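Quick one: structure below, then a few questions.
A single protein chain has been removed from this complex, and every other one stays in its place.
Chain IDs A, B and C follow the sequence of writing; residue 1 opens each chain.
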Amino acid sequence: MTDKINVGIVGATGYTALELIKLLLRHPNVQITRITSRDESHPHLSDVHTSLRDRLDLRFEHLEMDRFPEGVDCVFCCLPHAASAAVVGQLLDANLKVIDFSADYRLNDVASFETWYGVEHPDAARIGSVAYGIPELFREQIKTSKLVANPGCFPSSAILPLAPLFKNGLVQSSPLIVDSKTGVSGAGRKANLKFHFPECNESITAYGVGTHRHMPEIDQILNRFCGSETEAVFTPHLVPMDRGILSTIYLQRCDGIEEDQLMDCLNEYYRHEPFVRVTSQIPSTKDVSGTNFCDITVRSCRGTTIIVSALDNMIKGASGAAVQNFNVMHGFEETLGLL
Amino acid sequence: MTDKINVGIVGATGYTALELIKLLLRHPNVQITRITSRDESHPHLSDVHTSLRDRLDLRFEHLEMDRFPEGVDCVFCCLPHAASAAVVGQLLDANLKVIDFSADYRLNDVASFETWYGVEHPDAARIGSVAYGIPELFREQIKTSKLVANPGCFPSSAILPLAPLFKNGLVQSSPLIVDSKTGVSGAGRKANLKFHFPECNESITAYGVGTHRHMPEIDQILNRFCGSETEAVFTPHLVPMDRGILSTIYLQRCDGIEEDQLMDCLNEYYRHEPFVRVTSQIPSTKDVSGTNFCDITVRSCRGTTIIVSALDNMIKGASGAAVQNFNVMHGFEETLGLL
Amino acid sequence: MTDKINVGIVGATGYTALELIKLLLRHPNVQITRITSRDESHPHLSDVHTSLRDRLDLRFEHLEMDRFPEGVDCVFCCLPHAASAAVVGQLLDANLKVIDFSADYRLNDVASFETWYGVEHPDAARIGSVAYGIPELFREQIKTSKLVANPGCFPSSAILPLAPLFKNGLVQSSPLIVDSKTGVSGAGRKANLKFHFPECNESITAYGVGTHRHMPEIDQILNRFCGSETEAVFTPHLVPMDRGILSTIYLQRCDGIEEDQLMDCLNEYYRHEPFVRVTSQIPSTKDVSGTNFCDITVRSCRGTTIIVSALDNMIKGASGAAVQNFNVMHGFEETLGLL
Partner (left out) sequence: MTDKINVGIVGATGYTALELIKLLLRHPNVQITRITSRDESHPHLSDVHTSLRDRLDLRFEHLEMDRFPEGVDCVFCCLPHAASAAVVGQLLDANLKVIDFSADYRLNDVASFETWYGVEHPDAARIGSVAYGIPELFREQIKTSKLVANPGCFPSSAILPLAPLFKNGLVQSSPLIVDSKTGVSGAGRKANLKFHFPECNESITAYGVGTHRHMPEIDQILNRFCGSETEAVFTPHLVPMDRGILSTIYLQRCDGIEEDQLMDCLNEYYRHEPFVRVTSQIPSTKDVSGTNFCDITVRSCRGTTIIVSALDNMIKGASGAAVQNFNVMHGFEETLGLL
């Protein structure tokens, strides 16, 4: 029998932490030993996440570096950007493995980070060398990493279908339009008039047009797969549903490339991947809801290639990807806790 | 041509004010002249209520008693309880008519108010003599009133079907169970984790069980129609939809009363009322959504009488009732602005 | 006092007819006199549309050409494509005015119609000369028309923002991507597993990718405003909400055109239009829900122009536009029944 990995979750009051805990409770090789929050009152886990009533008997503690590493082998860090990088270094120094949900280690360079996030990076030295946590694309690097940058939800939905096509020179890097639609859980678990039920129910709107921070992340990762620079025009939309991202991507095939070659390429690339399903049907977010799957199809309209991808922003777009990275980092079967 | 009534709205940033403005913009005899809010920045109406873009060119002002009455004939007061009664007296003194949306003047006695609302009443002298704004039941008093207490949304859904049955001695006053289901707009326009989209979407729950402040209001108004004291057991539930209240009411017929007599009584009572529809079908909130109607039916199960009523909590449960009261107070046709 | 126009509605069991009736009941110059359906049982209007309970005392009748025109001045024809053109000619011959909701008279030529709709056109002679019912663009022709082709919901959301920009030579006709998101009422009032609540709730998906019939309609109308041929790449998506269309449109400015010129152009073009609101905020479908407004904004991202438009598919995208056309055809104030 495998010894269990002791897992700590830093910043465990949000939705991604909730989903993470649900997945880890099903994982045969995991024991959750510590959860943290800045809440002074040290509530019980189930006081905050009522759906976890009677599932896990833990109280929130403050993150205190001299005590936290005790009884912890691996940390899922769910803090906001900048707050995360302020502690990740210490966690690594304490010889813990870390999967970081924030954007702090996703970008290639400090300048980009500071431009887009508007704060100084607290751990600039590590930037650029951290594995980007899409195992389907960066598995070998993740395997040997102590720190993995868990990818953004929107970028995952764009990068998974596009990377193989760029890598194989089938599509042009520009123009590239990514029109994404997300459920409201993506906004996090914090009261805000924008996400007040009567404000966003029965409504769809665009937001962050031209300014969303996932834009440089999409660019930088895709640029590793295409010869030239991509500049994705990315527009997210808020959809009245709990979870799910559907991305509709518009781009052009390279000269001489036939329509069928795109699906063939994706089918071939993801043939042995357990969590990417290339399908001839148009995906819906319901098909992937509550799962770690990303469903992808390719269509054509008047010469333009249209790719539709669907994933659950909370699972393949966040906590499921994190568990998948955890499995890769620990040499476990990649699907543990995820099917 | 009728001169228009100049209307001021005090506390106009909430959902009831938004609905009220939409109704009043359709009212041929109304001109909205002033809107107030405590917001220091005096935003334009359409900055707060974006759906009113280009509809009404007004800015929010602070309520200042020396200036506000100028250019105002009638006030819709949408302040919270206690805050409302703190200004209503001054508005009346300035010779304005007032329709008050708060609970401040709905109850019969100061003691009840202070018990249930936990604050001292700022205008205790008026309590007990103010018209309760259900025109179908109290039209004569409303006609001659300078101040009308606009009724609570849940009480309206219970009182409209029950009052005629009690008045005619057809049903017993106890036991009386009112199981109500409401859309989330009833919670108001204020960010709160409970009403954060991902918290209440795809979920139904009960709240305020045994403690909701609409309970004494239901009792006191119903008691005017039945010989004995009612003590409604009232349980509200939060439903993932914007608007609408469905109340399912369980009670017993009086001895010797046949099932058909209840529908006959309601049909007769509401025969000439434009906004109460007694129907043999089971009502749904969708049937009344966006309207000032209250739909009612009566069924029987194993000897127990089951009444189902539906209304739009924002219209017949709030702003529509207010406009109806406004029409009655000014001698206008009662349906103006409401059909 | 104006004599009322007697209105008949052909094919009145669907959602567009329901919305139409609600609007017409508020119209001071309209009396609805006849409604038709193929239902053999001649149900009462309120048996089919329960929300219209007690609003209008009419029964459905079969459309019989020898009797129908009696007591009717103007017809709103809500039949499916091809079925509509099979009767419109006779209605015109009987000297009635007709506003046709189907696609039968929207396209310029019979060949297009027969290619995209897959049926022979029953009234081919009229094709190409019928007014397209967007008054903001074709008011003069509508004024003198006996027959108006009410526009498609998606085309309206694309054409309203684009026509002035094309007309003024500010944007390039290609590439043109229209990514639209619609509520489920657009699918009509007919049970279908695709629109079964548990299938489409909490899900978003694309459909009709590359094959939707609104694509040639968008092209043909836009082509009247731009020098060259447009070929819109149009992708509709199904959103879990009742109503509303949000279109996100991606295109390129012409050389030398500054970003601000686009908003300036739209502001100028629609300055005096009561139902188009050009706004600096990003529109949401909730802002226009239940109204005849179309809200439009323009943004820019990395050189690409992004236009976001929002309208209510049932109102400005169908029945509201129809009433607006009705008003123009009869010389009434254009906002009657619509504010």
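Simple rule for what comes next: a contact is a pair of C-beta atoms (placed from the backbone, for glycine too) under 8 Å apart; a residue touches a chain by one contact, two chains touch by 3 or more.
Predicted, not measured: the structure shown is a model, and the values here were computed from it.
Q: Among B:102, B:156 or B:285, which one touches the chain that has been omitted from the display?
A: Result: among the candidates, B:285 touches the missing chain.
Q: So one chain is hidden, and I want to know which residue out of A:202, A:219 or A:334 touches that hidden chain in the complete assembly.
A: A:202
Q: So one chain is hidden, and I want to know which residue out of B:104, B:123, B:136 or B:199 touches that hidden chain in the complete assembly.
A: B:199
Q: Can you name the residues of chain B that touch the chain not displayed here?
A: Interface residues of chain B facing the absent chain: 175, 177, 179, 181, 183, 199-207, 209-210, 231, 233-235, 237, 239-244, 246, 248, 250, 282-287, 289, 299-302, 304, 306, 308, 310.
Q: I need the residue numbers on chain C that touch the omitted chain, in ascending order.
A: 15, 183-185, 187, 189-193, 195-202, 240-243
Q: Need a quick check: the contact residues on chain A for the chain that isn't drawn.
A: Residues in contact with the chain left out: 25-26, 50-51, 53-54, 202, 277, 279, 281, 284, 286-291, 293, 295, 339.
One rule holds in what follows: only the chains that are shown with their structure count from here on.
Q: Using CA atom means as chain centres, which chain is nearest the centre of all the protein shown?
A: That would be C.
Q: Skim through the chains and flag the pair connected by the most C-beta pairs in contact.
A: By number of C-beta pairs in contact, the leading chain pair is A-C.
Q: With centres defined as the mean of C-alpha atoms, identify the chain lying farthest from chain B.
A: When every chain centre is compared against chain B, the largest gap points to A.
Q: Centre to centre, by mean C-alpha position, how many angstrom separate chain B and chain C?
A: 36
Q: Could you put a whole-Å number on the gap between the CA centroids of chain A and chain B?
A: The separation of the two C-alpha centroids amounts to 46 Å.
Q: Quick check: how many Å separate the C-alpha centres of chain A and chain C?
A: For chain A versus chain C, the centre distance works out to 40 Å.
Q: Provide the list of chain C residues touching at least two other chains, using ranges where the numbers run on.
A: 202, 284, 286-287, 289
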